[in-house]
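Complex shown without one protein chain; remaining protein chains in place.
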Amino acid sequence: MPELNYVSAVNAALHRAMDEFPEAIAFGEDFAIPGGVFTASKGLRDRFGERVFDTPISEAAILGGAIGAAVRGRRPIVEIMWVDFFLVALDQIVNQAANVRYVSQGELTAPLTVRTQQGVLAGSCAQHSQSLEAIFAHVPGLIVGLPATPQDAYDMLLSAIAADDPAVVIEHRSLYFGPRAPVSVDGPIEPVGGARVRRAGEDVTLVTWGAMLGAAVSAAEQLADEGVSVELIDARWLAPFDTATVTASVEKTGRLVIAHEANVSGGFGAEVAARIANEALWSLEAPIVRVGLPDSRIPAAPVLQRALVPGAEQIAAALRETVAVPA
Amino acid sequence: MPELNYVSAVNAALHRAMDEFPEAIAFGEDFAIPGGVFTASKGLRDRFGERVFDTPISEAAILGGAIGAAVRGRRPIVEIMWVDFFLVALDQIVNQAANVRYVSQGELTAPLTVRTQQGVLAGSCAQHSQSLEAIFAHVPGLIVGLPATPQDAYDMLLSAIAADDPAVVIEHRSLYFGPRAPVSVDGPIEPVGGARVRRAGEDVTLVTWGAMLGAAVSAAEQLADEGVSVELIDARWLAPFDTATVTASVEKTGRLVIAHEANVSGGFGAEVAARIANEALWSLEAPIVRVGLPDSRIPAAPVLQRALVPGAEQIAAALRETVAVPA
Amino acid sequence: MTPTTTTTPAAAPAGPAGAALAGQFAAMLRIRRFEERIEKMRHAGEVIGSVHLCIGQEAIPVGARAALEERDALFSTYRGHGWALACGVPAEALFGELLGKRTGVNGGRGGSAYFSAPSYGFYGENSIVGGGAPIAAGAALAARYDGSGAIALTAFGEGAMNQGSVHEALNFAAAFDLGVIFVIENNRYSELTPTKDMVRDDELWKRAAAYGIPGVRVDGNDPLAVRDAVAEAAARARAGEGPTVVETMTERLVGHYIGDGEAYRQEGEVAAAREREPLVVARAALLDGGMSADSLEELVTSVEAEIDAAAAAALAAEPADTTTVREHLHA
Partner (left out) sequence: MTPTTTTTPAAAPAGPAGAALAGQFAAMLRIRRFEERIEKMRHAGEVIGSVHLCIGQEAIPVGARAALEERDALFSTYRGHGWALACGVPAEALFGELLGKRTGVNGGRGGSAYFSAPSYGFYGENSIVGGGAPIAAGAALAARYDGSGAIALTAFGEGAMNQGSVHEALNFAAAFDLGVIFVIENNRYSELTPTKDMVRDDELWKRAAAYGIPGVRVDGNDPLAVRDAVAEAAARARAGEGPTVVETMTERLVGHYIGDGEAYRQEGEVAAAREREPLVVARAALLDGGMSADSLEELVTSVEAEIDAAAAAALAAEPADTTTVREHLHA
């Protein structure tokens, strides 16, 4: 098993996808010859030639181009460099791609994958810092995933590409150059969907996804030191969302904390809370607590960002608050 | 008090705003000379001349134009004809308008209002039918309101216009030509925010907004006939959201149903559920139930739409299910 | 692929141009009668929702489609019934779609403004102004890789030229020599607003130069002129020489949508337009060219019979299937 960091795992998945799917094509801004501003697409152009190309700074053309190519038999893999930039062309994924299969009763399909990345990194400005997964997860017809580990960066991207529907895979800049880990690169491509219990526990369920997984692991470890056993679930996919795994866990622990980097209000954490408040209300022994960016715009100065963006500390505090509620 | 239908109330509010705010300007597609495709802006051009004008089919220019005019002292009121069309230019409201005040520490402000309308109307196609309020309500810095009555169409629009921050007021086509009602048109302009208890009740809380209010009223009436007393809350504003009114009601009734036309998953109903599952969990005597469009794209044929779009019947069923849970 | 019509002109004027014109007259008439019937159905409450008719603009789809091949992919706007018919989509399946019938091309899911029929090369309407342009560029991109030799055509109104997505599609296609034809259906109005007031220079074909590609303006009421311009663009596209802008000048004889009060019209505007509309012009040319009034009448009757039959069959069909309404969201 090769040892890969997150971005190399993305790169390996792209290479494999181009290799295994002859109908795959791949494009985006600075994607081909430069190999991507984060090196995610390095080497693809050399290896796959014209199937990989750079585009103008035209997100509507990139996404629309992917849709048109997809309905005509290609399997496009495109990059929107930052999730914030998606907003100049959201029409193409929401009004166009998501409707293709449904409206045509399956006569047309749009098997395309959009890779993007999001979140706060020290010094990133308000227009390059948002976490917008909730917007995509509110659009029926889309597949939405947020890989948190090198293995998932590899596996989930391949699952998304192999799926015959439009998929948005949201990476996080802060993960790209994280530690290397052994990544299994020759397993079968799994279908999309399915959460992972990253740590089994008994006292409280912690649901998270994407870059917040690292902070969640630290928080769970802190709580373990304090004698609290946290069941940590990495949701991985928001659409389809694996409600069953969360429900089963809450039925066991009776307590639920949800953590994400996105703003709290209207974040997908609300959806998780709402499902549990419907499906597992009687199991709850404490109020459901959400941890996320407080409803604010995002400042650039790192010191200000640290005062806003939640991390292990905030999650640990939420877990403590939750387990402190008497049963 | 004049008797106005919903769209005439919008029109009256626009006239008053142009009158009272000399810095107000108003524009949009087919907005000025034609008076709006739904007559909402009728007569403005004649009365206010060049302060009211038609634009090219350029949503980014409309929204960006509003922002630029706003930071330079105007109070623009613009129309995005359908909420679906917002998606070609969402950047301007999310990445641009919402950041103006925060990033500049209040040195710049963007007192602009975007009127739009949404939802399913018999025969409307998938690209003209979505309910997207949850997207806007997930964007800190925006004011988001959905008036449900002629009085609110008037009052809330004026509140939004008077507010010194970017506001999105989402109307619903199905309400425009509804029944006339007496509308008080000379009251003071209220600040934004605040839910309304449309019907006091004891047994179950029903929270809704926008066009779903009509169905909610019918459902509440049905339930009243069945001996169940429904407290019906029209949220009116999603940002700022009046959590206190909902919490107080649930503390009284112990039961909560939330109804909206938007897709269930990731809809703003999730946010309401999540807040209650945090703030009023111990008051809950039944699982929180959400009623909304099942997660689907939207077909055009009315018979298919009726099979998907929830109405009084679905709400009544949810209320019954909720009150049937033994205390 | 020639425009599909069940009616083969009985006695067209002599020569290939005469035969072509007779065929195109029939194809245009078929669209006209279809649209007129839809208008009736809308007023009768059989068709429900917003409907955008292409009455007066029929020469564009008919002429353009005549210059394409079966393998090509076509993308239109919400004003797309004529484009679908020109592609050969059976009138009955189209009536069915607008009537919300199970037999509709999309089983009633698309409706008047957002249906597709890809087996006829009709990749669909689009109800977002400009939304189809980049998608058509993508279809042309696909042809790069599949060896099909196919090209794509996208039609949109002149008002759409002010939409960002159209600009991006034009540049994208130009930069990469994509085989896509951008047909502007210039009917002078963006809904209820004269487009000339929304641009400085209303010769929109000239914008092609901004992208370094050829642009041309033709009489959009003359199917042969449209056909020839599109044929030239198609040859270029198929030769790998990239996109072309074809601006076709026409007039919409009816409202933007059914129910439009048309307050924006000048006095006498529509009456004047009715004198130069494609069916009037083609009919005169056919008679001038020697086609007998009887043959023409026969042609008309046969088209009308076809449309009548299609409408009747569609009206009699089962309504859309509500039991499967949740299907096909995902693979």
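Worth pointing out:
Think of it as A, B and C in the order they're written, each chain with its own count starting at 1.
Operating definition for what follows: contacts are C-beta pairs under 8 Å (C-beta built on N, C-alpha and C of every residue); 3 or more make two chains touch, one makes a residue touch a chain.
If you're wondering where the values come from, they're calculated on a predicted model, not measured in any experiment.
Across the whole complex, the hidden chain's contacts among the shown chains comprise A, B, C. Across the entire complex, the residue among C:65, C:167 or C:283 in touch with the chain not shown is C:167. Hidden from this view is one chain, which touches subunit A at 29-30, 33-34, 37, 54-61, 84-85, 88-89, 121-128, 294-297, 299-304, 306-308.
Contacts to the hidden chain, counted on subunit C, fall at residues 162-165, 167-168, 171-172, 174-175, 197-201, 206-207, 209-213, 242.
One chain is missing from the display, and on subunit B it is touched by residues 23, 25, 50-51, 53, 55-56, 58-61, 63-74, 76, 88-89, 91-92, 95-96, 99, 101-109, 140-141, 143, 163-165.
To be clear about the criterion, only the chains that are shown with their structure count from here on.
Seen from the C-alpha centroid of subunit A, the farthest chain centroid is that of C. Remark: the per-chain Cα centre closest to the mean position of all protein Cα atoms belongs to B.
Computed from the mean C-alpha positions, the centre of subunit A lies at a distance of 41 Å from the centre of subunit C. Remark: subunit B and subunit C have CA centroids separated by 37 Å (rounded to whole angstrom).
In subunit A, the residues touching two or more other chains are 60, 88-89, 91, 95, 99, 102-103, 140-141. Under the contact definition stated at the top, the residues of subunit C that touch 2 or more other chains are 107, 109-110, 114, 126, 128, 131, 164-165, 329.
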